[in-house]
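A single protein chain has been omitted; all remaining protein chains appear in their positions.
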Amino acid sequence: MVTENLKAKVNNLNFYYGNTQVLKNNNLPIFEKKITALIGPSGCGKTTFLRCFNRMHDLYHNNRYEGEIILYPDNINIISPLIDPIEVRMRIGMVFQKPNPFPKSIYENIAFGLRIRGIKKKSIIDEVVEKTLKDAALWDDVRDRLHSPAFNLSGGQQQRLCIARALATNPEILLFDEPTSAIDPIATGKIEELMVELKKKVTIIIVTHNIHQAARIADYTAFMYLGEIIEFGPTEKIFTVPSDKRTELYISGKFG
Amino acid sequence: MEDIKKRIKIIKFWDYLFGIVGLLSTFVGVLLLVILFIDLFIDGAARLNYKFITSFPSRFPKEAGILSALVGTTLVMFVTAFVAVPLGVMAGIYLEEYAKKNWLTNIIEINIANLAGVPSIIYGLLALGLFVYFFKFGESIITGGLALALLILPIVITATRESIRAIPNSIREASYALGATKWQTVKNHIIPYSLGGTLTGIIIGLSRAIGETAPVITVGALTFITFLPSSPIVKRFPFISFKWLFDPFTVMPIQVFNWVSRPQKEFHINAAAAGVILLIMTLLMNAIAIYIRYRFRRKIKW
Partner (left out) sequence: MKNQLGKIKENIIEMLLFLSAIFSIIITGSIVFILFYESIGFFKEVSIIEFLTGKEWTPLFANPKFGVLPLIAGTFLTTGIAISIALPLGLIAAIYLSEYATHRVREILKPVLEVLAAIPTVVYGYFALLFLTPLLQKFIPQISSFNALSPGIIMGIMIIPYVTSVSEDSMRAVPMHIREGSYAMGATRFQTAIKVIIPAAFSGIGAGFTLGISRAIGETMVVAIAAGMMPNFTLNPLEPVQTFTSYIVQVSLGDVPHGTLEYKTIFAAGVTLFLITLIFNIIGFWLKKRIIIRGVY
């Protein structure tokens, strides 16, 4: 096995909602330009874990992080209070469970990230909109109606628009929080293909409910249970020769 | 990378700046309230005494008081509550519990929303045409009370509906499952459980009515009344009289208006003093309403 480049590394991560500890002493390497999947039964903390990576928990009160998530190559701890969450979010994009396009046109949805970064020049924005829509395999569907409301798109198209929106600002890591759970199987297939395509350019972490999805697309898989990462390794290994009993039970569909 | 850091500094600056502007904007209203209280209190302090409350209006500002206005306000509010509360609560119950989704219900709902936005003085014109001249109630307590009752009816209906809507359907189903009829369900469950919200709405409505001036001026409430309406309790059988309903009257806000419109500065002191008392009355009612809402919210948790 070739040694991979580390994009990020989670060291002893604990997380608390108020006084309740939801993540317990987690360690995880994230390899560059690979897909890492987080699987586990509902309520195991995988979404909470994912949302540490772009500091979404900072939006709500009484949340507390402990430990570190080191981002390479800068070697900074992105959950440190000294690091501005806005800077983290500008570098690490996110796609949510439910498609959440803004109540704007398709074009303006993509342009949003550029505009908040102060980019105003129309030629640049036009170019980025076209390029990212192509990258998200949406260009052919929407090229004639770039200025119509994003809500008119189907669920799968909306989700691809949200992926394009996140791509527009060249994130270093893209977080996917169960991106296909609200979408029909055909659209799901398209989005899975897209993710595999995208890993050429960007590191991907995906939380998924669907173990088959993890098996299909992920290079590495981590199994979480009750706020802890039980097992981590190459996807093949996790799915064929899991070393922990609980992982085996979960993968064979015995619980979860 | 350095570019992004710079950009973040700029957007964060605007973020903080807007936070400050937002807080200040919110405080403009609060500031006005504080200044208004202080100003009114300082202006009126000289008259805020027992004699002011127990005296009739007078040509001499120092001897004038608000007795007839206080009595008038009390009696008018009595009529208003007597009409608006049952009508409003019943209409609210009908719309939430009985009404079918059809065009008539739809029209009633749109109509109530529209009535809530009709300027108060229009209710005054309605009362002038209808109660004063058509029903020949004259420029009397009953006319004023009815005008204000119609004015606050939408408030009472809306409050009743909202508090009924907060009751989960499982409660109704539980009652029906025990064999209760619709009215038994409403009487034993819906009304008691929605009481907090309904009461809050009623008091807010009445506090609005107490401060209303325009409709009462329009129906011809007098500004200078140096006598009290007839007593509702009489010596002879049946010991209760409704003659007071048809007596001329004045109310607190009209008394304030009358004094503030006079050129003499001395009367402005009276206006401020009466304004303080009126303000305390409305704020007290609002405080009671908020307290009731708070109590009921704590008592019933779905």
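The chains carry the letters A and B, assigned in the order they are written, with residues numbered from 1 in each.
Keep this in mind: contacts are C-beta pairs under 8 Å (C-beta built on N, C-alpha and C of every residue); 3 or more make two chains touch, one makes a residue touch a chain.
What you see is a predicted model, and the numbers here were worked out from it, not measured in a lab.
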Visible contact partners (per top-of-document touch definition) of the missing chain: A, B
Among B:I66, B:L95 or B:I164, residue touching the chain not depicted: B:L95
Full-complex contact with the absent chain, from A:Y17, A:Y72 or A:F112: A:F112
Selected from B:L153, B:I167 or B:I225 as touching the chain missing from the view: B:L153
Where the missing chain touches chain A, by residue: 54, 56, 59, 61, 86-87, 89-90, 93-94, 96-98, 100-104, 112-113, 115-117, 151, 162, 165-166, 169
Absent chain, residues of chain B that touch it: 11-12, 14-15, 18-19, 21-23, 25-26, 28-30, 32-33, 35-36, 39-40, 43, 86-88, 90-91, 93-95, 98-99, 107-108, 110-115, 117-126, 128-130, 133, 150, 153-154, 157, 181-183, 204, 207-208, 210-214, 217-218, 220, 223, 253, 256-257, 260-261, 268, 271-272, 275, 278-279, 282-283, 286, 290
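Assume only the chains that are shown with their structure count from here on.
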Separation of chain A from chain B, taking each centre as the mean of its C-alpha atoms, in whole Å: 54
Interfacial residue positions of chain B with respect to chain A in the complex: 4-5, 7-8, 10-12
Chain A residues within the chain B interface of the complex: 84, 86-87, 90-91, 116-118
